[in-house]
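A single protein chain has been omitted from the complex, and every remaining protein chain is retained in its original position.
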Amino acid sequence: MPTESAGLSAEPPTVSLPSVNSRAVGAVLEPATFLVVAAAVAVAEHFIEGPIGGFGPSAFWVAFWAMAMWSAWHWPAAQTLASSFSGNHLAMLDGRPASPLTLAARELTRAGFLYGLPLLAIEKNIVPVLAMMALSGFVIAKAPGRRAPWDFVVGTVVIEDFGGPAAVIERTEVHSVADLQLNESRNRQNVRARALVLAFGMTSVLVSALIVWSIFSEAWEFFAAQEFSWSSLQGIGWFPRRGIFDVWTLFIGTLWITGIAIALAGPVGLGVAFYLSEYASPRVRRTVKPIIETLASIPSVVLGLFAISFITPQVLQPIDGSIGFASLLAAGLGVGILTVPIIASISEDAMRAVPMELREASYGLGGRRVTTSLRVVFPAALSGISAAFIVGISRAIGETMVVYIAAGGSGGAVLEYDARNEGQTFTAAMASLGAGTDSVAGVGIAFQSLYALGALLFVITLLLNVLSDAIVRRFRQAY
Amino acid sequence: MTMTEFAITAGVKAASGTGANDVFTVDGLNVFYGDHHAVSEVDLAVKEREITAFIGPSGCGKSTVLRCFNRMNDLIDIARVEGTVRYHGVDLYDEAVDPVAVRRRIGMVFQKPNPFPKSIFDNVAYGPRVGGRKGNLDEVVERSLRSAGLWDEVKDRLSESALGMSGGQQQRLCIARAIAVNPDVLLMDEPCSALDPIATGVIEELMKEIQSEYTIIIVTHNMQQAARVSDRTAFFTAEIDERSGQRRGKLVEFEETGTIFSNPGDERTEAYVTGRFG
Partner (left out) sequence: MHDRQTVSLDSLRARRGDDAAGHVFFLLITAAVGLAFFIVAAVGVDVVVEAWDILANRLWDFLASPSSADEAKSGVSQGIRGSALIAAFVILTFPAGVGAAIYLEEYADDTWLSRLIQVTVRNLAGVPSIVYGLLGVAVFVKGLDGLTGGRSVIAAGLAIAVLVLPVIVITAGEALRAVPTPLREGAYGLGATQWEVIRTQVLPAALPGILTGTVLGVARALGEAAPLLVIGAVGFYTTGNQDFVEQLRGAFTALPMNIANYARLPAETWRGHAAAASFVLLVLVFLINLVAIVVRARISKRLGR
């Protein structure tokens, strides 16, 4: 008999312990319950004019209520405050014993989360919602030792009840390989877990395959379409709805945007990287870096708005009055702002990866900080810095919303070499096509031209990413 | 390269003769990390309820050999083990053997104390719990902590984080944690190297105390420690392989501790224990 189970046979009846696993499962199951019930109620409501069909988003609320109830009864992980005082419990918060006060604070947060969040979604019929929430709250509060997996989000409260004494693990003699085998259920669990995460890993491959398939099949139809001829690729501009697909126009626009963006983000990003890696003390770095990172978290639509409401009137128009409401220049600067944190952070990583000994050697020879930065650190980090620029370029090419908002050219664009005028890039052209009402049908050559552009964009950025990856890999081997 | 080229001393042969109370018998053990042949042709036998010490200069493969005893090397992708390691006569590297079951019986204490970021109680209860033990583990925890001589110090703060303990306490907690699954063997890889002399003394005493229950193998750089606690000592060294130019670890001598320190059979051993080398 395998020894693992031999030791288990004399096991006393126990309370099943909630593990980290059951909390994680709870956090998934609770929303899942919600979705299933919501779907069921909604379907019922859809077909039966019944008692629950009376108020608007009833499905949402019934499901929400069901979810709360589910939590209340099926999730025995956490216990009430009171049990943290009793002897046979350990009230643990993040691996430390929790004071009742902390538990109470957590409880408030949790309740706020559970009952406050849905308030955001309220559009009508607040009375039944409030009634249901009150009911749920009452039930949950009255169910001792049970808490919702929202704790998973706001903090983990685990109070474990150890039940009766556990059996002692006995030493058994080893006579053959059979005595050195894992108990079946643990083994199975191990194998299944691996299969599960592999399946999740495969989703990314599936997504890639879907992207490639969906884009290239439609793009192919574009090139195969009757309305399309290679001669329609040259012309006076990009007017897909009139069958004029002058890609050159978009190429010039993209070139301008990317060029302007890098012209701004390159020096600024590098400067920031030098400052953070070579000049800033750890304390200064801790304050400066988050501010730079803030730049990365500004949504691009907001920067699009910033381009037309600040960059154009406050920066560009004072310099050149002929610049209009929308221009490639303003859009390029907006995209540049987005690119700064990318270039800064990747370059900084590359500079910090330069071994300290190199710098010390330079200082030892009497090199000043500027000499060390430019003559020692910069060359050593050059491959990483080039990778940063490539990623920045790739990001600038792929940026959509800033250009869509700030470069004008809705519906099409005339071939334009002057950045002070309106224009379009690959992405902005796609956005305009997508936003146009006539593409809603999802058919026709204008719609397919969207995919032809998408394919082009995909290939360009893929190549850039592969290139930067290759550079980074070589650079890693160097140290 | 044949075995004869790696001349094995008579002492090693004598010590590795298979006896009834041998816990481990190692035969022709070779370990590779990728194409680095790190340890070559080790033969030895570890006796039950004895403390066996591994000594030798840095990089000679002591840890590598030690980690073969509970198949910890399986966790390193590039590591490859050749030869046989028998545990009570059962080949540990047999395909049917599960390393998890092996590690349950052959516990390990590491160089740097590595308590889990949990409470003291949960640290000790961890092994029994993953082993499927349910219910109240108070008794198991108390017994393990007592064996590790830690009970009186921590009994009032079992629910506090283990990370708040001193280094010596943490290491004893790691011993208690290993004992809690009631293993047969304890492997200790330089358990005292991160500790001060007082904490070291405590752990050495502890080892002597629990020796009646466990077979212990300890790797140490501290020659006095090996002399003080161990019954038998294995001296390893690393030599440059002429063909590959790599450093390759080998077992030089395996003898009763007294012999190793007072009357070694090999001059390299003598040079090392008298401090003239390594």
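As written, the chain order gives the labels A and B, with residue 1 at the start of each chain.
The criterion applied here is as follows: a contact is a pair of C-beta atoms (placed from the backbone, for glycine too) under 8 Å apart; a residue touches a chain by one contact, two chains touch by 3 or more.
Being a predicted model, the structure only gives us computed values, none of them experimental.
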item	value
Touch partners, limited to displayed chains, of the chain removed from view	A, B
Listed residues A:419, A:450 or A:471, member touching the removed chain	A:450
Among A:304, A:332 or A:384, residue touching the chain not depicted	A:304
From A:260, A:340, A:381 or A:413, residue that would touch the chain that is not displayed	A:340
Touching residues (missing chain, whole complex) on subunit B	70, 72, 75, 77, 100-101, 103-105, 107-110, 112, 114-117, 126-127, 130-131, 161, 163, 174, 177-178, 181
Missing-chain contacts mapped onto subunit A	19-21, 24, 28, 31, 35, 38-39, 42-43, 45-46, 53, 56-60, 94-96, 120-121, 123, 153, 182, 186-187, 189-190, 193-194, 196-205, 207-208, 210-211, 214-215, 217-218, 267-272, 274-275, 279, 288, 290-292, 294-295, 297-306, 308-310, 337, 340, 344, 368-371, 373-374, 391, 394, 397-401, 404-405, 410, 427, 430-431, 433-435, 440, 442, 450-451, 454, 457-458, 461-462, 464-466, 469
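Keep in mind that, in the parts below, only the chains that are shown with their structure count from here on.
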item	value
Centre-to-centre distance between subunit B and subunit A (centres being mean Cα positions), rounded to whole Å	45
Complex contact set, residues of subunit A against subunit B	2-4, 7-8, 11-12, 14-17, 88, 90, 92, 95-97, 162-171, 173-183, 186-187
List of subunit B residues in touch with subunit A within their complex	87-92, 94, 96-98, 100-102, 104-105, 116-119, 121-122, 128-129, 131-140, 158-161, 181-182, 184
